[in-house]
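For this view, one protein chain was removed and the others were kept in their places.
Chain IDs A, B and C follow the sequence of writing; residue 1 opens each chain.
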Amino acid sequence: MIKFENVTKHYDMGNVGLQDVNVHIERGEFAFLVGHSGSGKSTFIRLILKELEPNEGTVTVAGRNLQRMRRSAVPYHRRNIGCVFQDFKLLPNKTVADNVAYSLRVTNQPARAIRRKVPEILQLVGLGEKMNNLPDELSAGEQQRVSVARAFVNHPSLLVADEPTGNLDPDTSVGIMQLLYRINRTGTTVLMATHDREMVDKMRKRVIALEGGRIIRDEDKGLYR
Amino acid sequence: MIKFENVTKHYDMGNVGLQDVNVHIERGEFAFLVGHSGSGKSTFIRLILKELEPNEGTVTVAGRNLQRMRRSAVPYHRRNIGCVFQDFKLLPNKTVADNVAYSLRVTNQPARAIRRKVPEILQLVGLGEKMNNLPDELSAGEQQRVSVARAFVNHPSLLVADEPTGNLDPDTSVGIMQLLYRINRTGTTVLMATHDREMVDKMRKRVIALEGGRIIRDEDKGLYR
Amino acid sequence: MQFKFFFSEAVNSLFKNWVMSVAAIVTVLVSMFLLGIVMILYFNVEDVIKDLRDKLEIEVFIKNTATQDEINQLGEEIQAMPEVKTVYFVSKEEALDRMRESLGENTDILDAMSGNPLPASYEIALKDPEDIRMVAERFFDNPIVDNTPGSDPPDGVKYGAETSERVLRFTTMLLIGLTSFVALLTVASVLLISNTIRLSIFARRREIEIMRLVGATNWFIRWPYVLEGIFTGVMGATVAAVLIILSNNMFSNYIRENIVWLAVQDIPILWMTVIVIGGGAIVGALGSGMALRRFLKV
Partner (left out) sequence: MQFKFFFSEAVNSLFKNWVMSVAAIVTVLVSMFLLGIVMILYFNVEDVIKDLRDKLEIEVFIKNTATQDEINQLGEEIQAMPEVKTVYFVSKEEALDRMRESLGENTDILDAMSGNPLPASYEIALKDPEDIRMVAERFFDNPIVDNTPGSDPPDGVKYGAETSERVLRFTTMLLIGLTSFVALLTVASVLLISNTIRLSIFARRREIEIMRLVGATNWFIRWPYVLEGIFTGVMGATVAAVLIILSNNMFSNYIRENIVWLAVQDIPILWMTVIVIGGGAIVGALGSGMALRRFLKV
């Protein structure tokens, strides 16, 4: 599903994002991306979304080489990926419901389907009551859950989540993890960057560890360490 | 140091921020604020900063009734409080160093002192190399540490931190916690909202637990639970 | 095409970002109003200028020795010239009458004259006043025309050589000047409006970035903004049109009452309105579209 081949990403100012990364995540896998702050996890995820271009190497997602993808194909590529952003990236002028609905609207789904799916998924993340609030009127954890809901609602074949439980208390985190797990069971590939040691240790899934932009460990049924 | 008397804060749309909160945090104390997502932790902190006004009750900080404070006195009040914001609140057009320097500049500190203190504190949070980057060019965890550095640099008598380790890996979190602990030992009052169960359970400090805007538990040497 | 969605997005955005909407609408309003006022001025001045130019004419004085046949023949020749709009024959008697009239009560001079020394003449109006010199020159060598030799231009053919040159030059310059000013103002308006719209979209660049990241195509993102630009333009321009019409009415009433002799051109109000509002819509749409390019990287 996701293939990084010799991928190197250096930012301006000489900051190292990723350095010579080779990794292959199979369809249907559940993988954790761990590492210290600034080790390149978000860079990894942004490369999958084609939000960034690598300096070297190629990223292949769902069999398509992103570096050869035409600009006009990028939106369709992104629709197949549900993404939970570390900084939520909610549209500030839209209510919670409209934010979630937006990623259905871009795929031209009928209004009926939207009216059905959106409250359903918001209920699932525990925000049934806050549907008509603006993002600014939510706590950080609530905003994070809206971002999670938006990533799910499309039933994408690939779900990438950048620290989706960073602002959540342990109980709520477990709820979100169970959701991710259930989604993974239906065949969706899940890649999740996280700092939640407890969670990683409990799940015993594949763990890819980054350090200074390099992969220093890649184990099945691994621990956070 | 901090005294909440019958404080109630309701937002528009009927969202409950805090409900009838009474609490007293002594000078020099170290207290955790815990609770589910949306339970009112950030609301609590924003009331201390006088970023919000309560609907009822009074908040007293360092012996001064905030509801009676003149508008022109508010900046001076805030300078005595170091605050780590949940969403970092860094100035987007200033480098990391200038962001930290800003809170020294507002107090009219001499340029020499600023040039000395800023690199020192950035080294302390592990960002010595990123001094001249803009916030946009940092990872989320790095931004969070800038926010932490800015809160410390002024040696405030009260330090409030809203989830200062939410985007940090366990190792870095421990470093930050040690810093907070050291600062508390020098006499600074520290109030920290957190979801980090491990941390709270290890520290055995006062724990104030919120739920739906009410205080449901307030124990010395408590656990996260 | 989800037109309904785009439409409601645009309308919502107008309200939610009302500070920026008001700013943009005010900019459209102000620039369009200025443009409209200057255009009204332009119409009026153009009209006055046309009047003035139309009054330029050639007078061909005929020698007292010319026969009636010769006079008639000259008349036909003039009529046949393609540049000529109208010809009017002034007989010796009419010339005298006119002089008497222009002298008013001071008719002592006429009373002192013996007989009628005034010549008959043809008064020629041209289709294009710019041709005046060329046409006038044709009569300089005509034997029956009363040219006083040696004087240049010959006095017999009066076409107000100096005056007409002055009037032509001055009016041409005035027209060029006013036209340039209208053009300048148009460019300025477009610049100012698209500037404001660009700013208001720039302020929302993060929003656009987010839309791109959740898989919106460029046109899906663009439509609401373009519609919003159109609404902004139309709203500003409509208010401007109303104000322009009101000021035009006030202005022309004032002139009609105070300066009776100055012709007030009736502005083609309907057309003006259509142009102003249409222009607002187009500038709004283009402004948004252009401002977005930057963030859509097309």
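Convention: a contact is a pair of C-beta atoms (placed from the backbone, for glycine too) under 8 Å apart; a residue touches a chain by one contact, two chains touch by 3 or more.
Here the structure is a predicted model, which is why all the values come from computation and not from measurement.
The missing chain, though absent from the view, touches B, C when the full complex is examined. Within the set B:L18, B:L47, B:V61 or B:C83, the residue that contacts the chain not displayed is B:C83.
Checked against the full complex, the one of C:S13, C:T27, C:T232 or C:T273 touching the unshown chain is C:T27.
Of the listed positions B:E51, B:E198 or B:E211, the one in contact with the omitted chain in the full complex is B:E51. Where subunit C meets the chain that is not shown, the touching residues are 19-20, 23, 26-27, 30-31, 33-34, 37, 104-106, 108-109, 112-115, 117-118, 148, 151, 155, 166, 169-170, 173, 181, 184-185, 188, 191-192, 195-196, 198-200, 202-203, 254-255, 258-259, 261-262. Hidden from this view is one chain, which touches subunit B at 49, 51, 71-72, 75-79, 83, 85, 89-93, 102-103, 105-108, 150.
Following the convention adopted for this analysis, only the chains that are shown with their structure count from here on.
Taking the mean of each chain's C-alpha atoms, the chain closest to the overall C-alpha centroid is A. Using CA-based centroids throughout, the chain positioned farthest away from subunit C is B.
Once the centre of each chain is set as its mean CA position, subunit A and subunit C turn out to be 62 Å apart.
Mean C-alpha positions place subunit B and subunit C at a centre distance of 67 Å.
Subunit A and subunit B have Cα centroids separated by 28 Å.
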